[in-house]
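As you look at this complex, bear in mind that one protein chain is not there, while each of the others sits in place.
Up next, subunit A:
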Amino acid sequence: MSVISSYARALAVQTGRAQPVATVRHVHLSATPMVFIPLKLAGEAAAPLAALVGTDPANPRLLVVPQPRNRDLRFAFMAELADVMLPYIEGFAAVTETVEAKTPYERSSDAPQLLVPNRGGVAFTKLLGRSTRFRRADGPYPVHPSVPVLGQWLTFLAERAEYAGSSALVALTEALALHWATGQSPMEDANLATQLAWIAPPEGQNGPEAALAAEDPLTSPPAGPETHPDFDGQVLDHAIRAYESSGSPAQVREALRTQLEPTWALMWQAVRLLRGLPEAATVDARWAKDRDQFTRETARLADGGFPRGRVDGAVSAAIRLADLESALQTYEAQRAFDDPLVMTEHRVAGKAFSGEVVAVDATRRIVPPGKTRPAPRPLVTIRTSDPVRLSPGKRLFSSRNRKQKTEIVSIAGDLVVIQINDQMGRGSTPAPGSVPEVGEIVCYAELDPGGGQRPRLPSGEDTPWTHGGPPAPYVPTDEDAQEAWS
């Protein structure tokens, strides 16, 4: 935990109410998100038990597996889920916009957004995708044709969720923790009910009181995917037996409804709270990336794309790691430049500083290393009271112009001298406005928004000997859906 978040937590304990740790909203919230609360059967890796799903707060759809040990019923449940989700997901593919780029291309104007209660919900979504995407509508154990398609989409969404800053599949407890610090531990913050109790306690209660009340599994049942053991033993077991003897799922449905409906209300409360914050400047750019990927996946599936493999090949793993790293780097930098409160964390850690410009040498020209002709390299002196822990030569960025590269020349006492290296126009003197002026309040940080050039990796077929050579091409078979442990 950073100093600021520890301080905010202490303050939350002292005041009895969650403290804001962000001034703007850093996640995208769709106008029509789909809330998805899955439950699984205790003791099984990926046996779905029930789900409450939908886009209308007033009209959730309850899906259950009346006997979750029955695999046919599980896949019937998945077909029902596909019935709800696929029209929602595929509906976004219809409307596109043209993106102005070097080679203009089409991109979906909007994309699906799935909201789950917590990290466990994301992991279970991934498992559901894994257990369904290799299934087939023909062959030994046929399923409804929509099931593998849903599996592909759930996999797509769950894999997007690994990228920092993606909003395609959001765990709401994590989204809330990004904006509020509660007086409980990060582990306890994974409980949506108590976390919301700290952030928005009911009238007449403070955070700790409301959180204590919200710990009662009768009023706030677990948000899944695991159910409460008492519920399993005392309610669910009887209801499943009743289904076995009578063939009517009514009792199972009713039991699971009581477990899911309180969370459904909390999910929409969390959405309202997050909507109350103004959107950060770069949220739209990150959502555009999600839309790009959605458009690509739509095209891939339309071409009859194979289900994604369970493990990555050597080359795809390396590419993915590079993508994950650059997404994280960009996200961290954007979040800090968008939000002064987030930047404070970096300033306290000495990785950023803010202050007033006290001197500018705008006409300075030097011969940069590796070059032959002099070029403008203005010096800017900033007076700061921040504890700067950066060393000369360090490359810095600023929200003034996020593309502009600057570097530290010297630090003496509270005076920091930086040199501006680019983004000053083509003239022999810097373009107006490209260099800060005396009296301006500026903030510089070592956070690189990235997006630079990356070396090319070989293609999968050219995997070198060091990494095991080219892998055998994938040929789908009936055994694909088998797990080593199933």
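Before moving on, here are some points about what is shown:
Everything below uses one rule, namely that a residue touches a chain if its C-beta (ideal position, glycine included) is under 8 Å from a C-beta of that chain, and two chains touch if they have at least 3 such contacts; residues count from 1.
Criterion: contacts and distances are computed from a predicted model.
The listed choices are "Septum site-determining protein MinD", "FeS cluster assembly protein SufB", "Peptide ABC transporter substrate-binding protein" or "Helicase"; the UniProt protein name belonging to the chain that is not shown reads "Helicase".
From the options A:72, A:312, A:361 or A:437, the residue with contact to the unseen chain in the full assembly is A:312. The omitted chain makes contact with just one of the residues A:244, A:284, A:325 or A:361: A:325.
The missing chain, though absent from the display, is touched by one residue of A:368, A:425, A:451 or A:476; that residue is A:368.
Annotation: of A:13, A:86, A:242 or A:457, A:457 touches the absent chain (contact as defined above). Not every partner is drawn; the one left out touches subunit A at residues 162, 311-315, 317-318, 320-322, 324-325, 328-329, 349-350, 368-370, 389, 455-458, 462-468.
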